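Let me give you the structure first, and then I'll get to my questions.
Left out: one protein chain. Kept in place: all the others.
Chain naming follows the written order as A, B and C, and within any one chain the residues start at number 1.
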C-alpha cells in the first residue's frame, strides 16, 4: 500500500517528528506538510536541520486545505480545541485520521469538563485511543486514531499492569510525579520557556489535579480496573483518581514519571519487575529493566524504559517510566497507532536506538 | 567578638560557600582554609572565581592540623565517616564545631544503621541538630552544630508544620519526590556527573528507602509528632516513615521537594498557606508564597521558598520547598546555625537575594 | 548624599541588575521601578527571586512618568531608539541620567549610520561614554553617563592597552570572536531564545560587520590610537576597523571575547600579561591573570577577567576577556559610571565575587 499523507501543524515539534518518520515510511508515498504560518515557504525556513535534505529548499509548506486534498491519511498536529474541525474536514475528503491533539481522546462529557464543549461530539464514536500497548486489538482498522498525551503515556505505562492485575490497591491514590522537558510545551515562545528563565531552573506547574492529561490517565486506569489487560475505548469507565504533579525541567526532550502506591500483594523488586516484563512481553516499544531509567536513554526514540522498586520499609512500590515526549509521547506513538490501524508492522519507520551521549 | 575560624574541606563545594560567607562575617577575624589535596597552593588554584580577590594568589591552603591550631570555631566540610575524628580533634584544641557532614546528626544507633559504627559515639551528646527553624532554642550555646543534609532540609521544611500541628495524617505515608542539582553530589568527578552524561538527562537514584538523608528526616518528623513546634535533639524519637525518591536533574544547584500526603482536616489552599505562614512567621530564611516556587529563585541564596496546594479531587495536599542545596542546604545553614550558637544575629553574612536570570 | 533614583525598564534584565545594586547603594534613598507592562503590579510578579524581599508583594511598578517625578538620577534600561526621549524627559525634571541603551553612546553621525536618525542630537554633547577604565577623568560630574554595550565592553577591555600603547599593529585588522549568553538578547521571548532551540546549540549571528556594537568599539579604539590611555568622548575619532563575530552560546549570562592580532613588538606571554597588569593597575574591576578566564568565574559579578597569550609559531597575540553581560556589561557598569559621575567610591554597591559552582 502506498499512501498520500497530509500533515497539519508541520512547523511545530509534533510536525517535525512526524515528517522524519513519514518521509522514511515504506508505505507512505507522499507527505504534504501544511502550516498556516509557513505556507508558501520552503521547509528549511522552519527546520534548519533539513537544509539540503528532502529538497527542503524547493519543497514548500502548503495550506491545510491543499494538504488534505486527495489524502489517504491525515496526521493532525494542531492545537487542542482547533483540531476537531480538521478531523471532520479530513474525513469529508475520505481520509482516515491520526489526531495528536486531545480532541479525539475523550468522550464528549469528559472532554467538556476539561476543555470545554466539543464541536463535533458525534465524531468521537469513531475514535480509538491510541495507546497501542493497551488498545492494540481495538485500533486495527480504526478510522480515527487518538494519539495519547505525552504525560498520559508515561504514567499509564507505569501504572497499567499494576491496575489491570489488581495489584494496585484501588482504595488508595497513586502519587505520580512527572519531570518533563521544555519541548512538551510546544514551539511558541513564552517567558517560562525563554532560555534564560528555564536554564538552571525546575518548576512545578498545573499541580493539584489541574493538568488536563489527568482525564486520559484516569480513564485508562478506570478501564483497566474493569477490563483488565486489553482495553476498549467505549464505554467510558469510572475514572481512577490519581495525584499528578508535573514539573518542568531544563532538558529539551524527555519525560520521567515516578509513581508511588500501595499494593495488595507482597513481592520483591525482582518479582514486580517480572510482572512488568510479562505484561509487556509482546510490546516492542516497551523495555522493562532492572536499572533505574535515564531520561537520556530514550531521547530521539519511540521506546519506553520501565523499572520498579519496592521499599521494604514502607511496603510502597515505585514504578518508573522514561519516554521521549516527542517520540513515544507524540510522533512515534502516532505512527505506531497508524501502523496498527493500517495493518503495517507496528514499528515501521520508528526509532528504537538513542544516540549517546 | 572576633573569632578565628578553621575551615576543613575548603576545596569542595561546601567549602566554597563557607569561605564566601565567613570572609564577610563581621565576627570572624580570620579564616584558615584547609585542604589535604591543595595544601600549600594558593586559593585560586581551587577557586577560579577568587582570582584577584582575598589575596587568593598569595593566600595558601593549609593542612587541617594547621587550620585547627588556635581556632575558636571549626567548620567541617569533610566527608561522612571521616569527620568524627576531626570533631574530636577540634574540640581538643578548644574549638567549638559546626559539622556539615552526617557524623554529628544522628544518635549512635541510628547512625550505625545507615553509615556504620560511629567512632566516637560519646561526642554525639554535645551535638545539636542544626535545622534552626526547628531547634533554635536548643542551638544557643551549642558545642557542636550538626548542619542538616540538603535533601533533609527541603523535605523537613515542607512537612514540619503539617507534622507538628497534627494536620499530617500519622496513619499514612507522605510521598516525597526531590529534584536535586548536580553539585549535591560533590566536586569529585564521576561518570554520572560527567557533563556529557548528565546534560539533557534526569535520573532517579537511591530510591525506595535507601537514601541516607531519610534517617534525619524521619527523626525530625518523629520528634515533631511528640514535641510539636520547638524540637530538642534528644532523645531520639520513633521515626516517622516517609517515601522518598530523589532525582538528579541537570542544574548546577538547587533542590525542589514535592511532598504529597493525606491530611486530618479540611482547608482550602489559602488556608494551608496561612498555616505555613504562621508556622514560619519568625523565620527570616523561610518565605511562604502562593506562587509555586522556581528552583532558580533561591540559587545562590540561603532562603527557602515554600508553597502548598490542596487537590480538591483527591483531598491530598502537596507541599513544595525550594532551596539551594549549597546555601540553605549546606554553607548558609551552617553559618545560620553558627550565628545562633554564638549569639550573633541569625542572618549575619547570609545571602537573601538571588541573581535573576 | 541621599538620592532618589528612577529606574525605567525595570522589568527587563538590565532593570533586575540595577534594582539589586541600587537597593543596597548607601547613597540611594529610594528606587522607583518603572515598567509600562507591569505598572500597578507588585515587583514579585516580574521577579520571582524577590518574593518576600523589599516588600515585593506590596511595592508596585510605577509608570515611567511617575518614576521620573522628583528624581535626582534616572537609570534608563529601555530599548535603543526609544530612550533618547526619556533622556530629555529626565533632564527636564532636573535629573542626571545613566543611559544603558545605545542612544547616548555615539556622535549623531555615527548613530545615524547604525541606528537611524537621532531624535535629539543636541543632547549628545552632554553625554560621556561610560567605560570607566578609559574615561574615568571625563566622567566625573557628567550629566549623562552612556553605559557601553556588553560586547563592546569585553572587546574594548581586551584591546585597549594594546591600541593605546601602539603595540597593536595599526595596519592590520584584529579578529574578535565573542561568545555571548542568552540574556544578552533580553527578556522578550523569541524563537531563537526558546529553550528547546537554544539548549545544545551555538549560533553565529550579526557577523561580517553588521553588529551595532562595532560602532562603539571602533570609536573607542580610534580614540585610543590618538589619545593614548585616558580618553575623551569628543571629538569622534577615525574608527579603527576590527573584524567582529558574535556567537550565541547556551549559557544564561556571560561574554567571552577572544581577540587575535599582529603586534609591533616582540614580548613573551608573561611580558604581555605584565603590560596588561600595568595598564589596569588602578582599575578595581579588572583583573589580569595568567590562567585563561572561565566565563563562569564572573557570572553575577561586575568584574572583568583578562588574559593573553602569544603564539610563538605565528607571532600573533590573543587577548581574552570574560565579563557578565548583565554585570560589567550592563547594570554593574552603569552603577560604576554613576559612582564616578557622582563622586562615590567607584565600587560602591558592586559585586566582586562570583558564586562557584
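Quick note on the criterion: contacts are C-beta pairs under 8 Å (C-beta built on N, C-alpha and C of every residue); 3 or more make two chains touch, one makes a residue touch a chain.
Quantities reported herein were computed from a predicted structural model and do not represent experimental measurements.
The chain not displayed here makes contact, within the full complex, with A, B, C. Across C:93, C:110 or C:260, the residue that sits in touch with the chain not pictured is C:260. Panel shows chain C; residues 173, 175, 177, 179, 196-197, 199-205, 207-209, 241-243, 245, 247, 249-254, 256, 258, 260, 269, 292-296, 299, 309-314, 316, 318, 320, 357 of it touch the chain omitted from the view.
Taking the complete complex into account, residues 13, 181-183, 187, 189-191, 193-196, 198-200, 250-253 of chain B touch the chain not shown. Chain A meets the missing chain through residues 13, 16, 20, 44, 47-53, 183, 187, 199-200, 252-253, 287, 289, 291, 293-294, 296-298, 300-301, 303, 305, 352-357.
Definition applied: only the chains that are shown with their structure count from here on.
Measuring from the average of all protein CA coordinates, the nearest chain centre is that of B. Between the Cα centres of chain A and chain C there is a gap of 46 Å.
Remark: chain A and chain B have CA centroids separated by 39 Å (rounded to whole angstrom).
Contact of a single residue of chain A with at least two other chains is seen at positions 196-197, 200, 250-253.
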